[in-house]
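Right, I'll just put the structure down here and ask away after.
Just one protein chain is left out here, and the rest sit where they should.
Showing chain A:
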């Protein structure tokens, strides 16, 4: 029996009180995720992604608004919610070091009251998928961080949840492992109709390739929420340029932002050169930008007009690129 929504939040709020200040981590988040969706959260550090997931997984109480998971209220029906969910957070190394990989995994199936035989069968299958089969009897304390994370991902899938929350699941994994994880997540959804995945990520490409819909969140509010294709289409009226220049100064960036018709400019500094992403209302604006470049004593190395990416959408909405916010964090 499937509910209408796998996840539904209305005006979800969360404030944190610390000694110094009151921080609004979530400021009116409305979500509606259907069963079967792979739903992505994209946002800079501190945007409220983890906070949202913590509320939806019953680890944290909201300070306002409502949230339902699989038709159950996270506040009043937490136990029912817990029967339908599981969660994996990446970028941490967790597990009981004294237990083996199999024991760690088995233990968590028992919290769900799973039949031991079925549990072991699933453990074997998933260990195989994640390339951990030969580590089943290894003590967790002997595993590298990446291997532990794979184990943690398996733990999340083991109980066959209706809604699986993945909080930056590929953070810190090597390229190969990250790909395995993404591919399997997609495969799991395709072969189990109705299962739902909520994923947060910092990787644009991950969100673009994997997610059915993406919510771009910043400062505790959702700025846009749609399929990656539609999000990119929203920029179709605009033109996107990529420029490589000799290093530019902040004054140049400010000057460009003042030009009418410039939607956004973002800068990524490299070795002896800068990469600039420009979103302009139309081609005619470009000469104005180039003349500013000359006025600020910077040289143009190359120029390319390209299709908008999810990153462009992000920059346009959030005002800066994800890598910029990463660098300043």
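Keep in mind that, in the parts below, contacts are C-beta pairs under 8 Å (C-beta built on N, C-alpha and C of every residue); 3 or more make two chains touch, one makes a residue touch a chain; residues count from 1.
FYI, contacts and distances are computed from a predicted model.
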item: Protein that the absent chain corresponds to, by UniProt name, given "Pyruvate ferredoxin oxidoreductase delta subunit", "Transport permease protein", "Succinate dehydrogenase" or "Coenzyme F420-reducing hydrogenase, gamma subunit"; value: "Transport permease protein"
item: Given A:107, A:171 or A:290, the one touching the chain that is not displayed; value: A:107
item: Hidden-chain contact residue, picked from the options A:99, A:259 or A:303; value: A:99
item: From A:38, A:67 or A:85, residue that would touch the chain that is not displayed; value: A:85
item: From A:57, A:263 or A:309, residue that would touch the chain that is not displayed; value: A:57
item: Contact footprint on chain A, counting only the chain that is left out; value: 16, 54, 57-61, 79, 82-83, 85-87, 92-99, 103, 107-108, 110-113, 155, 159
